[in-house]
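One protein chain omitted, others in place.
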């Protein structure tokens, strides 16, 4: 779960990390009041869950009240389109108004769990304020990576090594020790999958300041962070994906017209691949879970049907623990309840499969039964060809 | 470094651990005032660095003011002799006056680093309030040992396991989780070599209480615990051992009459053994350090000569880094400065040993040079035989 | 022979008094697995379907000599349960639980490195040695004993693959689902090394998916060390980049972790990659027949591949 910049900074400030003074505003008037109180110049920054704001005009500097009003008016309500928002973009409802800062140097610092090595990774660079992936590709020697064992925790030698690699002077190094310790603590105590400070600036006042902060929380760990769970902002998310989430269904919208419903993520992906391979295009990824039941199937149907692009449906269920006859009754009930008006190919396999197929066949619904995956792919391809 | 009970309880209370209300007193009047304020009954407990106080009369219960006065008068100023104090005993200068408690059950809990396994060990028993080593010998099944990796730290399963092994009820278990977590934190954050709660009582008021607490701090770690370093109380220690400590000499008084001075602890022990084997008795262990120099040698001489039982001295130095000629000059200078009036056997070996022997021989002092260890042992035996 | 579990497996189920725990313990028991104990704190002294329940794993190890544990407890308690098992001397822990916080798993992994315990999972279906022992939640009847080892990151996709193998007369030595989380206890590589030592296993099936680089590493190891035919499959050719596809580990980031890259790496290392899941069993039968004919049921056998249909599977289930 991503936090907004202002939420991230509030969180990090609680760990003693230095952030610029700032206030959140949802309209021009309150934004101007905030700017007046902070004193000019100010930075006005769109609060959306997407990187690349700056290039898209979502961050503006204002030297005085007039410029601030202009910036606020242009950013608030704008639809921001960046590489990360997708085509539809996302509307700016909130800005962060921050005190301007005189910058001496911009660094890059991030802490994140490194899945491959099972350690915490700290990434640092003297090339702050820019696209760090570009720096890594162009001048890899300018990226420092420190691995920290999660049990051992951050040791002085880790910090010292990074400080030397960033070529910090003595005054900077002393502050850097506390800064990195606090940031590491914030990450580990809050289950952050990412805390990225870009740029971390060293100001004319000889202090470090977290000018921008990108923070992502592990959704699986929200049960122990009620304060963070309360910060969830779903306004930018796809409504169907949100709806699916309510029923613990994994649903992702794609661009095709064949709706799919599968139990298990791996099999769901493989089913999408199968549809593509047969010459059709999947409209979505929908995993109803390895232990899917009739109720989940019904919720799945409703989500699929709510997408107007879906013209046909492929259901692929490998009944393991769940018996196929039970499943078949669920499919029939759900199909009736949702009044499906398009072709549905059902492939089921596993325990009691014959009984299941009998139930589907006797349902008087327009359900097409496939005997195996190859058969299912051929049938869905036939249907897609006729759409 | 051992803490007094009252110091230990103050430390542990800072970690949220429940200790009885109490006050320290150094005379009968202030002790009575404390008892009056706490309300009767009270416990009056001698504050000395020695276990076994109870059996020796150092802990008394007083039901009213008269009993309290009597107890205070008898304990304050008494010389307590327990198995741990040695023959000379130690004088009680301070008592802890504590509120009386109605006890339902007495447990034993201690946390200490286990050197062999390199883990933190938690020991628990339902047989609190007694000599735990006797319990371990008689009924080992009543002792629970939990090993905690110092990196992993205390996990819920550790506490759960101990709670089940102590057969705690639900009400106790809930409190026990916090209690053990806090005690563990106190141990690790303060470099405690031992935190022993015996007894940990469960009271009639349904709460745990640390009735006694024995705490030992790692002397090597005092540099990072200034508050604990300030608690050092050396009044009970041997004055010569204290004096030696000032010069970073390892000195331990024994019962014989042959003073020894050796560089290195292992060689010092082996030299004591050698004296014993030759039929004499060492008066002390004195390790002047692997890198001994002339100044250390002089301090060592002064300590040895301050013990009136010492009738002869054996110096055994293996000059490694330090050259023997330099050492010999140091011995001669120190012998002159301290006006030694007893036989001194010097055995030195290592770099420039011939030059060193020449210096000793030419000193006109009554120094007996030994060519090797066997020779040294024989010479000291001869001397001891003539004493 | 087999890897990790066999006739000597003495299974403990942590969370046996829960709905899922009890259900799957029963399924494993019926498959033939020796379930010697359950653990639920506070329920010690009771029984579940005849299996004694203890308060702690230490007690279950001491009194019931459990050597393997299957964990079905809710995510907030799963990491502690794994560490408890490892600490108590359990040699193999299979954690089914999905949704364990990543940091918990990092700590668990460091903890396990301090012990001699192997973890399979979390977020996995477990593992099965057909006809001998099942420690997991997979449907038992789709499996048949034989010479093919199966390693997979998925659940139902593995069932699909195994089902097709069985239908084509390709029995399995051991089938392992290593789990779909980004941090798992046992990697493809660990399984490969174990299979390489197993005399029963003469062919391997590797089922991967997008995300991470475990498949690439496995492929390189196979090229350098393994002397048996390997068939690979990768799910997620059509997965859009940057989205998490169900499994927490299934995400394509930047140019890394794509299905196409994995397939290329596998082919470069001599692995026979099947791209059509509908024909997976047939593909395997052809590869193994050409390279290691002893793996596939011969013509002279009573039960030629295509007779073992879904119907006969269903019938076998009922009998």
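For this structure, a couple of remarks:
Which chain is which? They are A, B and C, in the order written, and residues in each are numbered from 1.
To be clear about the criterion, contacts are C-beta pairs under 8 Å (C-beta built on N, C-alpha and C of every residue); 3 or more make two chains touch, one makes a residue touch a chain.
From a predicted model like this one, the values you see are computed outputs, not experimental measurements.
Residue in contact with the omitted chain (choice from B:135, B:229 or B:373): B:373.
Per the touch definition above, the residue from C:7, C:30 or C:113 contacting the chain not shown is C:113. From the options B:56, B:268 or B:312, the residue with contact to the chain not on display is B:268. The chain that is not drawn here is touched, among residues B:98, B:127, B:149 or B:212, by B:149. Counting over the whole complex, subunit B has residues 84, 113, 115-116, 118-120, 133, 149-151, 188, 191, 193, 218, 220-221, 223-224, 250, 252, 254, 262-270, 272-277, 282, 285, 287, 290, 318-321, 349-354, 371-377 touching the chain that is not drawn.
Residue positions on subunit A in contact with the hidden chain: 149, 151-152, 155-158, 160-161, 164, in rising order.
Annotation for subunit C: contacts to the undisplayed chain at residues 110, 113-114.
Rule of thumb we're sticking to: only the chains that are shown with their structure count from here on.
Between B-C and A-C, more C-beta contact pairs join the chains of A-C. Rounded to a whole number, the gap between the C-alpha centres of subunit A and subunit B is 58 angstrom.
We define each chain's centre as the mean of its Cα atoms; on that basis subunit B and subunit C are separated by 55 Å. For subunit B, the set of residues touching two or more other chains reads 149, 151-152.
For subunit C, residues that reach two or more other chains under the stated contact definition are 107, 110-111.
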